[in-house]
Every structure is written in structure tokens, then in C-alpha cells.
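With one protein chain removed, the remaining protein chains of the complex are shown where they sit.
Here the chain labels run A and B in written order, and each chain numbers its own residues starting at 1.
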Amino acid sequence: MTSGLLFALVGAALFALGVAGVVLIDHLLRRILAFNLMGSGAFLVLVGLAQRNGVPDPVPQAMVLTGIVVAVAATALALALTRKLHALTGRLDLPEDADD
Amino acid sequence: MKRFAVICSALLFVGSLAAAMLELAPAAIDLRGPVAAHLAASGVSHPVTAVLLNYRGYDTLLEIAVLLLALLAILAVVGEPGAARPAPAHPVLQTLARLATPLMIVVAVYLLWAGAFRPGGAFQAGAVLAAAGVLLHLAGLLPGWQTPRLRLRLGLAGGFALFLAVAGGLLAQGTLLQYPPALAGGLILLIESGLTLSLALTLAGLFLFLSRDEVAP
Partner (left out) sequence: MIDSLVWLLLLPLAWATLAFVLGPGRGAWLAIAGLAAQFALAVDLARIVAAGGVAAHVVGGWGAPLGIDLAADGLSAAMLLLTQGVALPLAIHARAYFKAGDPAGVWFWPLLGFLLAGLNALFVSADLFNLYVTLELVGLAAVGLVAAGGGTQQVAAALRYLFATLLGSGAYLLGVALLYGAYGTVSSATLLPLVTAEAPRLVWIAAGLMVTGLLLKTALFPFHFWLPPAHGGAPAPVSALLSALVVKASFYLILRLWLGPLQALLPSFAWLLALLGAAAIFWGSWQAIRAVKVKRLIAYSTVAQLGYLFLIFPLLPAPGALQAGVMQVFAHGLAKAGMFAAAGVMIKATGQDTVAGLAGAVERLPVTFFAFGLAGMTLMGLPPSSGFLAKWQIIDAALAQGHWVIAVVALAGGLLAAVYVFRVLRQAFLQAPVPDTATAVPRTLEWTAFALAAASVLLGLRGVELMQLVMV
């Protein structure tokens, strides 16, 4: 097994872990961390699977750089919203949706 | 119940994905060849930078739009805050931060220059500069940012505007973001320099616009 394939396998596990975290965890900061775990998993798969024959491939590496910046942007927005919610309610979990 | 179902499906997913990965045949297309073949015409000698700013430069253009957009969304969310009062840190920390900042600026300039032929480039340089800003803020030497005034807005948007202007300018000869090989190196350096400054401000802004004393609603 090459290191690239190992990265891809770990990436798949991290992605699933992250998704489970985003779905299951109520605490918003941990949920944001889980989202980042999920993103990192996808990035690892992107880079690792493409170089599973052991030769580095610059195209997915550049794509991951793009993806990281997008993930940073999304994380920052999530943190800003969480902070605003904390300022408004003093809590770090989502209030029940007031359905009407 | 929900927890059990989610964990089971996650395990099932990982299992089948791993099995499918292990049985995968080699890919039909290999882009390493074309990337290397056109490297001379791309204006840079590092393949990742060539992909990032030339072959797939359009992705990068949109990605910078995403970053600027996130900053905008944050500004729209946080609204008008109270005055920020950074608590002064320990004098040793302040002195260290003062010493580290010029070094970080040097490192950032080096990273920007190195991006053309080895790992580095505008993002790395911008991130180091932004980290310097955050460090100064945490040491109590730089206040959190208010709603940005014109000069700051120009700084935040300038890099993206420059990139967009180059992209649009190149369209005059027929194709979006098609650099003439002779000018590619210079244009990419120009874009990267502009981006470094704006990315530094944007990334620092993601922290500094948020880092203001919360006002009770």
C-alpha cells in the first residue's frame, strides 16, 4: 500500500467522522470543528487517491489549496454567526425553530 | 437511537468506500504530463503555482471572491459594534510581539517571492502577515476593527479588483485569463503581490472584525 492510498483511506474515515459530528453534536463550536474535520477528510482523499501510485500530482494539490481557502471562509462565517447567536442568547447551541 | 443509526451508517460508508478505493484501477488520464509540458509557458516554474494561477486560475479568482464574500457576510452579521478595547497583555509578550512582527513581514515577502519556484505564494504570505496582525491584537497593541472606512475597504477589495481587472484586460485579446507567455511571469507576480496585501487584510479582518467587545442586545 502506498502512502497516497493510506492518506485516502484515513481521509474517508475523517470525512465520515466529521459528518457524524456535524449531524450529532449540538455544541456549535464542536460542530464547526467537525465540519473542518469533514473538509480535511475530503482534501486528503482528493490528494491521496490521485497519487496512490506514489507520484505527486500538482492538480489536486492546487485544488486542495483552493478548497482550504473556501473552508476558511466558511469557518469564519460560521464562527461569526455563532458569536452573534451567543451575544443574543448567551448559548452555544441552536434554539428550537419557532415554527410559527 | 439517532446516534446509533448515524454511527452505523458512517461505519458502513467508510467500509464500502475503503473497499472501493482498494480495488481501484489506475486513472485513465494523467495530468502530470500536460502540467509539466506547458510549465515553460505558464510564467512560473513551480507546478502547483502554475495550476493555481495559470491553468486553473479561474478557480483561484472565484476562491478569492469567496473569501471577500465571507468577510462581507461577517460584516453584515456583526452589525455596528461598540468600541473595542483590547486588554493590554504582559509587557514581555508585547515586546516579543513587537520583535516578531518585522520578522514576519520579512518571511511573508520571502514566501511571496519563493512561490514562483517552490512552495509558497500569495496565500502563505498573506496568512503570515495576517497572523502578525492577530498577534499584535492579542498583545493589546492593535485594536479590533470597526466598520471599515474607505481606505481599508480599498485594501480589502484591491487584490481581487486587480485580479479581476487583469482577467478582464486579457479578455481584450480574446480569452479570459489567457496570459501571453512573455508576460505571464510578470502578470502573475503582479497579481500575487496585490493578493498578498488584500489577503492579509481579509484574513486578519476575519479575526479583527469579530474580535470586538460584544454589546448586550
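In the analysis below, a residue touches a chain if its C-beta (ideal position, glycine included) is under 8 Å from a C-beta of that chain, and two chains touch if they have at least 3 such contacts.
This structure is a prediction, so every number in the text was calculated from the model and none was measured.
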item: Omitted-chain contact residue, chosen from B:L68, B:L142 or B:L210; value: B:L68
item: Absent-chain contact - pick from B:V44, B:A116, B:A132 or B:A157; value: B:A157
item: Residues of subunit B (touch criterion as defined above) contacting the omitted chain; value: 16-17, 19-21, 23-25, 27-31, 34-35, 38, 54-59, 62-63, 65-66, 68-70, 72-77, 79-80, 147, 150, 153-154, 156-157, 160-161, 164, 167-168, 171, 175-179
item: Residues of subunit A (touch criterion as defined above) contacting the omitted chain; value: 8, 15, 18-19, 22-23, 28, 31, 35, 38-39, 41-43, 45-46, 49-50, 52, 59-60, 63, 66-67, 70, 73-74, 77-78, 81-82, 84-85, 88-89, 94-95, 97-100
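The rule is simple: only the chains that are shown with their structure count from here on.
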item: Centroid spacing, where centroids are CA-atom means, of subunit A and subunit B in whole angstrom; value: 17
item: Sites on subunit A touched by subunit B in the complex; value: 5, 8-9, 12-13, 16-17, 19-20, 23-24, 49-50, 52-53, 55, 57-59, 61-63, 65-66, 69-70, 72-74, 76-77, 79-81, 83-84, 86-88
item: Residues on subunit B engaged by subunit A in the complex (per definition of touch); value: 2-3, 6-7, 10-11, 13-14, 17-18, 21-22, 24, 26-27, 30-32, 35, 47-48, 50-52, 55-56, 59-60, 63-64, 66-67, 69-71, 73-74, 77-78, 123, 203, 206, 210, 214-217
